[in-house]
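A single protein chain has been removed from this complex, and every other one stays in its place.
Each chain carries a letter (A, B, C and D) given by its place in the written order, and its residues are counted from 1.
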Amino acid sequence: MEVCGSSNVSLREFGCEQSLLSRPDGSASFIQGDTSVLAGVYGPAEVKVSKEIYDRATLEVLIQPKVGLPSVRERSQEQCVRETCEASLLLSLHPRSSLTLILQVLHDDGSLLSCALNAACMALMDAGLPMSCLFCGVTCAIDTDGQIITDPTAAQEKESRALMTFAIDSTERRVLMSSTKGSFTVHELQQCIAVSQKASEKIFQFYRDSVRRRYSKTLE
Amino acid sequence: MAGLELLSDQGYRLDGRKATELRKVQARMGVFAQADGSAYLEQGNTKALAVVYGPHEMRGSRSRTLHDRAVINCQYSMATFSTAERKRRPHGDRKSTEMSLHLKQTFEAAVMTQLYPRSQIDIYVKILQSDGGNYSVCVNAATLAVIDAGIPMRDYVCACTVGFVDETPLADLCYAEESGGVSSLALALLPRGGQIALLQMDARLHQDHLETLIEAAMTACKGVSKVLDEVVRQHLQEVSVLTGE
Amino acid sequence: MKDTPLANCERDFLLKAIEEKKRLDGRQTYDYRKIKITFGTDYGCCFVDLGRTRVMAQVSCELVAPKENRPNEGIMFFNIELSPMASPAFEQGRQSELSVKLNRQLERCLRNSKCIDTESLCVVSGEKVWQIRVDVHMLNHDGNLMDAASIAAITALCHFRRPDVAIQGDEVTVFSPEERDPIPLSIYHMPISVSFSFFQQGTYLLVDPCEREERVMDGLLMIAMNKHREICSIQSSGGIMLLKDQVMRCSKIASVKVSEITELIGKALENDKKARKAGGRCGFAESIPQERITALKMEESPVEMMDVTERANDIVQKAEAPPQTVPSPVVPVPGVGQVGQGLQNTWGLEDDDEEEEEEEENGNRGEEQEGKASKMEKYEKEESRGGDVVEISDSEEEEVVILHPETSDKAPVNTGSRSSSHQKGAAKSKKK
Amino acid sequence: MVTESCFFRTAETHGSVSCVSPLFQSVKCQQQHVSGSPAVPMFSTLKDRVGEVLLPGDEFTCDTDDTISLTEHVKPEKVVCGPGLRRSGDRLVVCKSGVLRHKQPNVFWIDSQQRRYVPAKGETVIGIVTTKSGDVFKVDFGGSEQASLSYLAFEGATKRNRPNVQVGDLVFAQFSIANKDMEPELVCIDSSGRANGLGVFGGGGLLFRVSLGLVRRLLAPHSEVRSDLEQLFPCELVVGMNGRLWVRSSSVQQTLIIANLLQSCDTMTAPQRRELFRRVKQGVL
């Protein structure tokens, strides 16, 4: 149960580029090791009458896999990302309009859902949509020896006994979204949550650094 | 297809035609009474039926209305029994959707759409029997149907498929030739001005031969246009006899 | 979502500029925008930037049964996905005219031109062949999607490596990249599409139109060619009327452009090969332009693990332990059981209503209060029966409160909510 | 065409830009009502961080027993929050990423590089007429729905004398109604019925898009970008708050240069920009 050997408990090299596409209102690509996701946001824009909600904006999330057409797995991930975004966006400020978030998987080398969440958050920020807080995704794997591995690669994911992805909010560092696979104990769960909360600090700091860098030339 | 010799040493093709010879074209206009215009056309063994409705008010989604000209709506379909193997989807697959698009594009160029702003012209074409040159036969049939409907056109649009074998262009390919791995080129022409309304080519061909092939296609189209012209004149004569003028 | 409409003044200005041989981004009439070719981490993943147009192609393979009429040939499948990311006008999963056009043109350009040796993809004749699938994703639409897609697709095909296979008897073994080096596809030639847009009834002609130019053009001519000056496909689209001379002129320009682009692809592939050989990283992290202020990268960093275990233990220990005993379910008839007498459903089971009642008569007053007090700690064996029990019927029509008198011996039979017999269950717990 | 040969029409009609926008007044944070404490702490913490980059979720709380309040003891003050700042209980929460800006005496807002426009009453935008229906034109201004513009909302327009506006024309108009729950409405006249620079555009010129941040910088009272540009070519420039710019100059070439220069301004520092402008000037002249 003890967490030792901190070598596994690290985040891979990560990077982000905002506003890289000309058409969407907001875009970002997020890279964790070799895993990479491209996100584009349109909105607030015109909404289809059938999807209109009178007191808030309609958010649609589309996840495009790299090969083939979206399947049930993507649908379930879309739900996770959408509801996480809905919790942090102030949708009531743009009633009767539509927001569309498209996530294109560029490469999957583990921790895909967390990378998608991070890309989504950066793209929403780039689009300037009002948000009550930021969020980030952290994936933890537990290997067969019970060791926790943060931000696992695809190979590590394959060998792990359990895999958990959490979305953590930036204000209180609580769990916005949780999606797990495999079996684990309560202790392991709580440890993973605690580790993710720690890791989230790093990611939020990274968000801040990249936004700061971006505005560095307009500070005057 | 090494076994098939598409062009014999004597210069004859599989079905005994010469290189530049067209297949026999037979056509009738005004085959349906209720449609605004209709035509049936046979070109060799390929048989097509074209029906035109309109110009009429916009139907379906009004958002497609163009305020300065008419919208042309084409649908191409193949009868389930038209090919050797039964066709599962008569229309709606990628190939036939593309064919519909090509027909639409051809007739947008030829029909004087600016005379009918905010309206719609429907052109439906069905292949009853397919033996090569489907696109060309459809265009030729549709031209007659449009003329039958009395819709003004800049000129006849005539189409023909040509192939290229042993440095020789072959006019009006049949199915055996098309599938025999010939470079084939489909061309829709407004013969009087020599304007190309659609140009489509598949398979490999050296750039230097392009001109010869286009030339051959244009000649073939002009040949088709003569036949169509005769059909139209004959039809008009019959009609005027019937109406007693 | 609708695209932004085009204003009349934009149209007029663009046409006027084209007449003066000026283009929005300062290009000449026959110039391409800057083409950038990059590769992903995988084999067969290629990004093409054509100015601001951006597409990604990914090649994948799979063992499938061959088509009946071609038992010795592998299958090529192409799919261009007009992702809504590229333009607000694109919708997911809809077969638009544009999508049909692009898909067919790509098929014609790469499949019908027989640029790939499909016979080499046959594993067991008539049984197993490789299906090569090319997915092209449009990421940003700034005009001339076709050329970008064709460059991306052919480059990705050149870059792709399929796993090696061995056949022993009727057993087919697929080797992983570690076991045996994957094999590139055998490609005969590289067809590349070049698009020409026509303006003012064909008077003016531009190569590589951008999105705004596409919106004012009359029509488009796409010519696919390889560097041996062999035309692989020609397609005109839009209601234009071309003259033969124009077509010939376009084909000449195309041959020049194609040889330039082929060279560029060759260089890009070469560079990538070198980088991979040198063992350098060639993933996406390397592709982030460091000089841009919109981009930032952070090195691998450890996560602070100081008090994680303590925190987790703390939470687990502080939480209340789950109860050790739980109420037993009621089994009125074989095959039917019930637990949790909190609230009834409005349905009765078809055949078991009559027998059910007797089973549920073993009430017990005191425990209800106790269960409530002990909050989730104690689950009693049998469901309890309260004295002055208040029960709310769950009918949808009205939220009425029914006050039941002292429990009767027998509950009413077969009512919608099998009422009073099921009182508040002992499964009483409360959230703090 | 409404324009005379003036440069920067918008800047004149619009006057001092962002702070007059009612958007600012609409999101008011009245400190004294919130917690009863003097507003000074909040005010000063806000002021301390002006020019910093803030992210959504960042908060300003006012501690009732803040010692700073002693140093600056003044009467309770209002803090006016602009875009990107929201009141939530007794806190002020940032909801957009960008740079915190301040304008005397007590206006604060977040300056971001957003691209999608959200309409605000009183702001002037460049719109494209998409349809004529009944008594109104529908105008696309790049927001979440189309705005309506009445036939009568033009200078001198009457029931009989309708303005000559075609589908696809550009209009320079001001929002008379803009809130999240209603269809936005545009007018091409000011309160006294005069055009005052608003109206339909004449022929020619090029329309292009830039970020909303750049638009605000162009419209600022002493805009450096604008003064740099003034030295380059004589041109007409119309700036819509919705990120649309319209430019017309003596030749197609010059118009294209100006458009490309402005589009690249977002990612340049002031010296870089001046250097580029200088090079262009030398190259062209």
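As a convention for this text, contacts are C-beta pairs under 8 Å (C-beta built on N, C-alpha and C of every residue); 3 or more make two chains touch, one makes a residue touch a chain.
FYI, contacts and distances are computed from a predicted model.
S.K.: The chain dropped from view, which UniProt name applies: "Exosome complex component RRP43", "Ribosomal RNA-processing protein 40", "Exoribonuclease phosphorolytic domain-containing protein" or "DNA replication complex GINS protein PSF2"?
M.R.: "Exosome complex component RRP43"
S.K.: Please work out which displayed chains the absent chain touches and list them by label.
M.R.: Taking every chain of the complex into account, the missing one touches A, C.
S.K.: For the chain that's not shown, point to the residue among C:Gly169, C:Gly279 or C:Gly335 touching it.
M.R.: Only one listed residue reaches the unshown chain, and that is C:Gly335.
S.K.: Spell out the interface residues on subunit C facing the chain that's missing from view.
M.R.: 63, 174, 311-312, 315-316, 318-323, 326-329, 331, 333-347, 349, 352, 372, 376, 379, 390-392, 394, 398-401, 403, 422, 424-425, 427-432
S.K.: Could I get the residues of subunit A that touch the absent chain, sorted low to high?
M.R.: With respect to the unshown chain, the touching residues of subunit A are 72-73, 75-76, 78-87, 162, 164, 167-169, 172, 174-186, 189-190, 193-194.
The rule we apply is simple: only the chains that are shown with their structure count from here on.
S.K.: I need the common contact partners of subunit B and subunit C, sorted by label.
M.R.: For subunit B paired with subunit C, there are no chains in contact with each.
S.K.: Can you tell me which chain is nearest the middle of the complex, judged by mean CA position?
M.R.: So the chain nearest the centre of the shown protein is C.
S.K.: Give me the two chains with the most inter-chain contact pairs.
M.R.: Counting C-beta pairs in contact per chain pair, the top pair is A-C.
S.K.: Report, in whole Å, the distance between the mean C-alpha point of subunit A and the mean C-alpha point of subunit B.
M.R.: 54
S.K.: Centroid of subunit A to centroid of subunit C, CA atoms only: how many Å?
M.R.: Distance between chain centres, rounded to whole Å: 16 Å.
S.K.: Mind pulling the subunit D residues that touch 2 or more other chains?
M.R.: Touching at least two other chains: 267.
S.K.: Among the residues of subunit B, which ones contact at least 2 other chains?
M.R.: Residues: none.
S.K.: Let me know each pair of chains that touch one another.
M.R.: All chain pairs meeting the touch criterion are A-C, A-D, B-C, C-D.
S.K.: Over in the complex, which subunit C residues touch subunit A? Could you list them?
M.R.: Spelled out, the residues of subunit C in touch with subunit A are 1-2, 40-42, 45, 52, 54, 56, 58, 60, 81, 83-88, 92-93, 133, 135, 137, 139-142, 283-285, 288-289, 292-305, 307-309, 311-313, 315-316.
S.K.: Going by the contact rule at the top, pick out the subunit B residues touching subunit C in the complex.
M.R.: Against subunit C, the touching part of subunit B is residues 94-95, 97-98, 101, 105, 108-109, 185, 190, 193-208, 210-211, 214-215, 218.
S.K.: Given the complex with subunit A, which residues does subunit D contribute to the contact?
M.R.: Interface residues on the subunit D side: 51, 53, 55-57, 59, 84, 86, 88, 93, 95-99, 111-116, 118, 143-146, 180-181, 212-213, 217, 266-270, 272.
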